[in-house]
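Handing you this structure, nothing more for now.
Complex shown without one protein chain; remaining protein chains in place.
Let's look at subunit A:
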Amino acid sequence: MENFRKVRSEEAPVGGGAEGGGPGSSPFADLAPGAVHMRVKEGSKIRNLLAFATASMAQPATRAIVFSGCGRATTKTVTCAEILKRRLAGLHQVTRLRYRSVREVWQSLPPGPTPGQKPGEPAASLSVLKNVPSLAILLSKDALDPCQPGYQPPNSHPGPSSQPTAPTSKRSLGEPATGEGSAKRLQPGPSAAEEERMA
C-alpha cells in the first residue's frame, strides 16, 4: 500500500442507517436530541477534546454530550468520557455499540520524477470497505431511562476497597463501581426495578 495515498474516507452505519440515528444525526437522537456531538477521530488530541467538552458542559444550557468514535478511536472515546465523568460528577451515561462501515478511497501515487505518464492521466484508485466496531457514549446531566441497554448511573468514585452495600436510600450515589456492580445482577429486570424506585 505504500504506492497509494488515501484520498477520502466516508463513514456510514452498517445497514444504511436503519438503526437509531440516521446518517448525519446524533446516535442518541432519541434520548438527547440537543446534545453536543463530539466526534473522536484517531488523531484527535484528548486535551483539545476535553477542553471543548468541559467548556460546553460548563454552560447550564447544555444538558448532554455525546462522544462517538470508531475503529482505532474507540479507546480514546472511552477515555474522554471517563475523564469527563471524573471532572463532572453526577452524569448519567448510556453506551451504545454498533458497526460502522468505512469506505476508504486510495489513489496510486504518480510513479516518480521521470514522466512515465502524462500528468493528466487518471491514477488507479482502490476502494476499501471496512466494517469497524464503533462506540457512542452519551453523558447527560438529566436523569435518563435506566431501562436503556447500556445505562450506567453516576457513581461517587469509590476506592477499590469499597464493598457492595445493599441499596440505601441514596440509591444513585450508593452503588459503588457501577460498571461492575450493575453487571453482577443477572437479570436486567430487578436492576431496572430498583432504579425506577429512585427515579
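General remarks:
The working rule: a contact is a pair of C-beta atoms (placed from the backbone, for glycine too) under 8 Å apart; a residue touches a chain by one contact, two chains touch by 3 or more; residues count from 1.
One rule holds for everything that comes next: contacts and distances are computed from a predicted model.
Per its UniProt entry, the chain excluded from the display bears the name "Ribonuclease P protein subunit p20", taken from "AP-4 complex subunit epsilon", "WD40 repeat-like protein", "Aminotransferase ACS12" or "Ribonuclease P protein subunit p20". Among A:10, A:82 or A:142, only A:82 touches the chain left out of the display. Remark: the residues of subunit A touching the chain excluded from display are 46-47, 71-72, 74-76, 78-79, 81-82, 86, 93, 95-99, 133-135, 137, 149-152, 160-162, 164, 176-184, 186-188.
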